[in-house]
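With one protein chain removed, the remaining protein chains of the complex are shown where they sit.
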Amino acid sequence: MWLVRPAQPGDLNGIRDIAETQGPRLSSTLPRQEENLAAKIRQSGQAFAGQLAAGDAARFLFVLEDLDTGRIRGVSGIDARAGNGQPFYNYRRDALIHASHELGISRRVEVLYPSHALTDQTLLCAFAIDPALKQTDAFELLSRARMMFIAGHRTMFSDRMVVEIQGVQNSSGAVPFWDSLGRHFFDMDFETADRYSGMLSRTFIAELMPSNPIYVTLLSPAAQEALGQPHTLTRATMELLLREGFHAGCYLDIFDAGPVLQARTDALKTIVTSHCRELHAATADQGETCLLATGDGAAFRCTLASVSETLKGEVLVPVKTWQGLECSSGDRVRIASL
Amino acid sequence: MWLVRPAQPGDLNGIRDIAETQGPRLSSTLPRQEENLAAKIRQSGQAFAGQLAAGDAARFLFVLEDLDTGRIRGVSGIDARAGNGQPFYNYRRDALIHASHELGISRRVEVLYPSHALTDQTLLCAFAIDPALKQTDAFELLSRARMMFIAGHRTMFSDRMVVEIQGVQNSSGAVPFWDSLGRHFFDMDFETADRYSGMLSRTFIAELMPSNPIYVTLLSPAAQEALGQPHTLTRATMELLLREGFHAGCYLDIFDAGPVLQARTDALKTIVTSHCRELHAATADQGETCLLATGDGAAFRCTLASVSETLKGEVLVPVKTWQGLECSSGDRVRIASL
Amino acid sequence: MLVIRPLQETDLDDLFRMAGSAGKGLTTLPADRGMLERKISHARDTFSQRCAPEAGLYLFALEDIALRRCVGISGIQARVGLDEVFYNYRLSVTVNASRELGVHVRTPTLHLTNDMTDTTEICSLLLADSHRGGGNGLLLSRCRFMFLDDFRKHFSDKVFAEMRGVSDGGGQSPLWDALGSKFFDMEFAEADRLSGLGNKSFIAELMPKYPIYLPMLPPSARAVIGLVHDNTVPALKMLQAEGFNFNGLVDIFDGGPVVEAFVHNIRTVRDGINRHVLVRHQPVNLQVPVEERVMVSNRSFRDFRVTTIPAQLIGPDTVSLPRNVADALGVESGDPVRLAPLKGSWPSPIHSVRDYHKLDYGPRDFSSRG
Partner (left out) sequence: MLVIRPLQETDLDDLFRMAGSAGKGLTTLPADRGMLERKISHARDTFSQRCAPEAGLYLFALEDIALRRCVGISGIQARVGLDEVFYNYRLSVTVNASRELGVHVRTPTLHLTNDMTDTTEICSLLLADSHRGGGNGLLLSRCRFMFLDDFRKHFSDKVFAEMRGVSDGGGQSPLWDALGSKFFDMEFAEADRLSGLGNKSFIAELMPKYPIYLPMLPPSARAVIGLVHDNTVPALKMLQAEGFNFNGLVDIFDGGPVVEAFVHNIRTVRDGINRHVLVRHQPVNLQVPVEERVMVSNRSFRDFRVTTIPAQLIGPDTVSLPRNVADALGVESGDPVRLAPLKGSWPSPIHSVRDYHKLDYGPRDFSSRG
């Protein structure tokens, strides 16, 4: 049985093992150094417990636990405010029309503008799962459990949400957009820049990122093609998010030009369709498989369960799943269809 | 009885009389010189008749006629493509975050970016009405008849629509935004710039408009306050458009910083709610007062009429209104509620 | 004898022929009869002070007296950018550094500027193939500095020249191919021609306005920024010897450099000396080597004339001019003239005849001091 719950100090090794199975982009929000990771888990614990100091960023980290084995098989996160109090950097892709009436020439000139417009929007981040689970319901559970948490703690999050999708990186590890633009200014390879971007201070981006708009036509052809394109490995993640109601707009990642997906929080499928019911025992393991969440803050738990609803506004759930959720008969639970 | 129909050469004097009762902003799209106005009416006639040369801009001009007196009491227009083949200039209001992690400083720095992003979207323009009619249904007829035309000729227009709302001008005629910004670069007063902007070539804007982004904090306080604010005289127009489904976004007029309203064409109230019915005679002048439109291209007519619908998908309309619409029993008409 | 004088209407045919054979790259003098006619007319108005000083276009003809033909032209535009807009790129540097990460990157960057606006430009130098060599090019070019010197109030304190940038045999410019062509929907030659016609609206309309970071251009384009065309190397060397330096601005199309100098620092200006004419009737051999010749001007605004004579004719207070030279200059005994070396600085014998307090050396002389 699968359970998504707040990360705890004891999950350190499990999370690190998962992080190591992932590509580089993950590290932007999930540090690999044990010390930093421990700090991140501690900070998440404070966020869940509502014990953040004033000014501290609310950054939530969830783990996917296999209750049968006790192993951590995935991790996902929410930053309540993208940028965590500092600017959240993107490129905004826009076009100017350069036209000469006299010469009868009109040209669409695409420009990348440095933008902080998504700063302070709620950011889904740090998604990593055991590759073996990619095709299972556990994948959807790990991702959407965050939306279940947001639905139950709506005021802690902003009205608009964003998520960064990893951009194009070819088989040799080269990132065409980085090689055509960022490399010239940051004087480091993509992995290094990506690692630094997970650091506490993002001062280095203000210091090193070119401050003027960039003409797309001057990028290499490969970089131009990569604009707004997701990495092939992120297809499942992206499709799930598009089904949730996210859409790709004009914002791009400053390092690899991957798309930044946007959504109105209150229009997300999970938030619109989930609803609260009273928990009661089911006699048999039957009904529709649903997301089932319960608990406030640090007590938040989300799992997959067979659910049948009654006409009285109750849900019947097999008792064996109650234990994982740490709840009992008559408790309020939130359910959402897969 | 009120009728909105395509402008015709014989309407020249009537339109000029209306234009002269208006404030300066109107002139951007409605020239005051007789010769230019005649050319504009001719061009509109070609657009309605589908006789435009390749590359010519489709610019439609409608008049509001009082059928009882034959007088022209108002005018309104649609440019199928904003900019009419040239760039459509706006400022896009955005913000950068200037933050120093070390010093604990974070500042939201607002910037106006020159933008052509709304180029080629369908533009509602040239709205002018006899001031005596501002509080009447004729006002709504004149404005919404355009949406009725679009609904009936949907493929001629783009999926997104915009309309420029006149910005703040104080009682002495001064335009704070112009005085703080445009005047320095265009070296002319607001009225002159506004008049030039109705010219065929907008080359002068490319030549004279500052090409770099503008920091809002460096504008005069009055100019900052005027950003995105409508002129008090445009309140009725703006409210009607907001009810139609337009909303103010981040785009501003480059001369007076008035708001540019945007909408998805297919989400506009008139376009969503209007529907086609078969015309039949009503025995009495009863039922709901509705917009009633008929005719393709140059034959387009729109009026207000008492309408009652039958269960058979017919509408019953008093015969006296048929004449103005130039239609007869059994014709398809489009109706929409006021 | 070859004499510099104001360009006049009767030079049109000669000028048209020269412009035609000059080919591309001389956009200020296109082989367009109507345009050349307007230029001549403009120049006539300038010398006769019928146009505002800042609108002045001073065009000088090199006349072969024997052939009665104009065999060269050179010009001074009193002020650029007052009617049309005058564009350059400024080659600047952007530094991005993070002490925390130990990164420090300097990025050469092109910024669009109009900084030469209201400055005097020397321009339009053209010499007939038949008259190349023998110092004729030097005379055509340097005579302008004698004019600038004598009539400084008509010009800015600083003067500049745009040097033709690198292009290949087919007229293709590496910078244009990498940058301009991506914004202007035309060939380099066409853009250059349109720009030369003076109506630069299309530049304002089509030009990229934001800075261009050079690392984003291919090496072939970066390499030519600030470089001159091979054919222009001699002209650049001549101007450098006059004291002109690269001022950090380059042409927006081909990346050719702008060189500039303060008028008071131009070698011809610094070396200029005044003498009074003494017309001599003994024959003089005017055909001495370039090194031994000097320019002599009649210091007239409306009918400015310059020719060359042997340096040995200069005395402590006077200069001896043969009759035909005096006639060519339109001067008589007692009239003031001004003299300056034709090539390089004064040949050493001249030292002895110059006023002591006017002795000077340019920077170049000092670099050897050690």
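As written, the chains take the letters A, B and C, and residue 1 is the first residue of each chain.
As a working rule, a residue touches a chain if its C-beta (ideal position, glycine included) is under 8 Å from a C-beta of that chain, and two chains touch if they have at least 3 such contacts.
As the structure is a prediction and not an experimental result, all values here were calculated from the model.
Undergrad: Among C:Leu12, C:Cys51 or C:Leu82, single out the residue that touches the unshown chain.
TA: C:Leu82
Undergrad: Consider the whole complex, including the chain that is not shown, and state which of B:Asn13, B:Gln33, B:Gln51 or B:Thr217 touches that chain.
TA: Only one of B:Asn13, B:Gln33, B:Gln51 or B:Thr217 touches the chain omitted from view, namely B:Thr217.
Undergrad: Specify the residue from the set C:Ser92, C:Ser130, C:Ser220 or C:Ser333 that touches the hidden chain.
TA: Final answer for the missing-chain contact: C:Ser92.
Undergrad: Out of C:Gln8, C:Thr113, C:Gln240 or C:Asn324, point to the residue that touches the absent chain in the complete complex.
TA: In the full complex, the listed residue that touches the missing chain is C:Thr113.
Undergrad: Quickly run down the residues of chain B that touch the omitted chain.
TA: Within chain B, the residues that touch the unshown chain are 98-103, 105, 107, 109, 111, 180-181, 184-188, 196, 201, 203-204, 207-210, 212-215, 217-219.
Undergrad: May I ask you to list the residues on chain C that touch the chain which is not drawn?
TA: The list for chain C reads 81-86, 90, 92-100, 104, 106, 111, 113-115, 117-118, 199, 201, 204, 262, 264-265, 270, 357-361, 363, 365-367, 369.
Undergrad: Touching the absent chain: which residues on chain A qualify?
TA: 203, 206-207, 211-212
Following the convention adopted for this analysis, only the chains that are shown with their structure count from here on.
Undergrad: Which chain has its C-alpha centre closest to the mean of all protein C-alpha atoms shown?
TA: If we average C-alpha coordinates per chain, B lands closest to the whole-structure average.
Undergrad: Counting C-beta pairs in contact, pick out the pair of chains that comes out on top.
TA: Per chain pair, the contact count peaks at A-C.
Undergrad: Starting from the Cα centroid of chain A, hunt down the chain whose centroid lies farthest away.
TA: Between chain A and every other chain, the largest centroid distance is to C.
Undergrad: Using mean C-alpha positions as chain centres, tell me how far chain B is from chain C in Å, no decimals.
TA: 55
Undergrad: Calculate how many whole Å lie between the centre of chain A and the centre of chain C, each centre taken as the average of the chain's C-alpha atoms.
TA: 63
Undergrad: Report the inter-centroid distance (CA atoms only) between chain A and chain B in whole Å.
TA: 42
Undergrad: Which chain A residues touch at least two other chains?
TA: 98-102, 201, 203
Undergrad: If a residue has to touch 2 or more other chains to count, which residues of chain C qualify?
TA: Within chain C, the residues that touch at least two other chains are 201, 205, 210.
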